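Every protein chain of the complex appears in place save one, which is left out.
== subunit A ==
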Amino acid sequence: MSTSTLARPKPRQSQQPAAKRRTTSWKKLGWVLFFLLPSAIPLTLFTLVPMVSSLWVSLHKWNLISPMEWVGLDNYANLLTDPMTRRVFLHTLIYVAGYLPLVYAGGLGLALVLNQKLKGRAFLRATYFLPVVTSWVVVALVWKWLLNPANGLVNQVLGAVGLPTPGWWTDPQWALPAVILSSAWKDLGFVMVILLAGLQAIPSDVYEAALVDGASAWQRFWRITLPLLSPSTFFVVVISLINGFQVFDQVYVMTGGGPSGASQVVVGQIYDLTFRYGRAGEASALSWILFAVILVITVVQIRGQRKWVHYA
């Protein structure tokens, strides 16, 4: 009797904590699932699964209706030799090359001015940010109307002061510039806000020291403001390039890629390939090529930032 009572506690002691540990770890797992599943399930179903199946589709010939036909890497090979691909990438590049300097220079100018103690500063900042919250479709429609070659406001003003009045979205040469202009107008406020935050992070004693040394306003801008603003600049450039390569809404609404394909961009081509020409396989392949291009550009920028981005 006594031996058994003495013996009993031993196994119990070793068993109890183990059992307890097991229940707590099940309980812990339960909490992990409870907190993560609400986001993990939709992200898996509506992002991860489509990602994987997109790769699968890109290896097939498929018009969304008849059965898929395995073609391996043919879609990629065809796209890389198709002059249309080169054309839509060129247009996208032109868009980015026009849009980025405009939006950066404009945003920087605005940020510099609105960082000063002006009356009504908050109102002005809000005004410049308003287009950012407006949808692309509205912006594109409004600008299409303003840039109407026949009786749009912009051409009326240009004509009144004796400047040429381009055909904007009806002229192949001017379709892309029209899109670039309206995009820059819309995104100016976003760039301004990012750069404002950057400006406010620059400590004022740096400027005071420069003033003591007799640096001119111009020198202070080039030697202090711009270098210390480089992290914000970097962020703006990375984000703008990513968004710029994905340009679609404004092109679709303003020009529909026309006239005669003169403003067709990569995403427009992906859309048309799928839903107009029934070439879903090629569309998926093109979207992966676009993704690869964006990824490479972004990685190159991140690698290159050491050369010009100074963290204070």
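Following the convention adopted for this analysis, a contact is a pair of C-beta atoms (placed from the backbone, for glycine too) under 8 Å apart; a residue touches a chain by one contact, two chains touch by 3 or more; residues count from 1.
In this section, contacts and distances are computed from a predicted model.
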{"item": "Name of the absent chain as recorded in UniProt (options \"Carbohydrate ABC transporter permease\", \"Succinate dehydrogenase subunit C\", \"Protein-export membrane protein SecF\" or \"BolA family transcriptional regulator\")", "value": "\"Carbohydrate ABC transporter permease\""}
{"item": "Among A:Leu176, A:Val237 or A:Ala283, residue touching the chain not depicted", "value": "A:Ala283"}
{"item": "Contacting the left-out chain in the complete assembly, out of A:Val71, A:Val179, A:Leu196 or A:Val237", "value": "A:Leu196"}
{"item": "Touch criterion as defined above, residue of A:Ser183, A:Thr225 or A:Thr274 at the omitted chain", "value": "A:Thr274"}
{"item": "Absent chain, residues of subunit A that touch it", "value": "28-29, 31-32, 34-36, 38-40, 42-43, 45-51, 53-54, 57, 64, 110, 113-114, 116, 118, 124-131, 133-139, 141-143, 145-146, 151-153, 156, 185, 188-190, 193-194, 196-198, 200-201, 231-232, 235, 242, 246, 248-249, 252-253, 267, 270-271, 274-275, 280, 283-284, 287-288, 290-291, 294-295"}
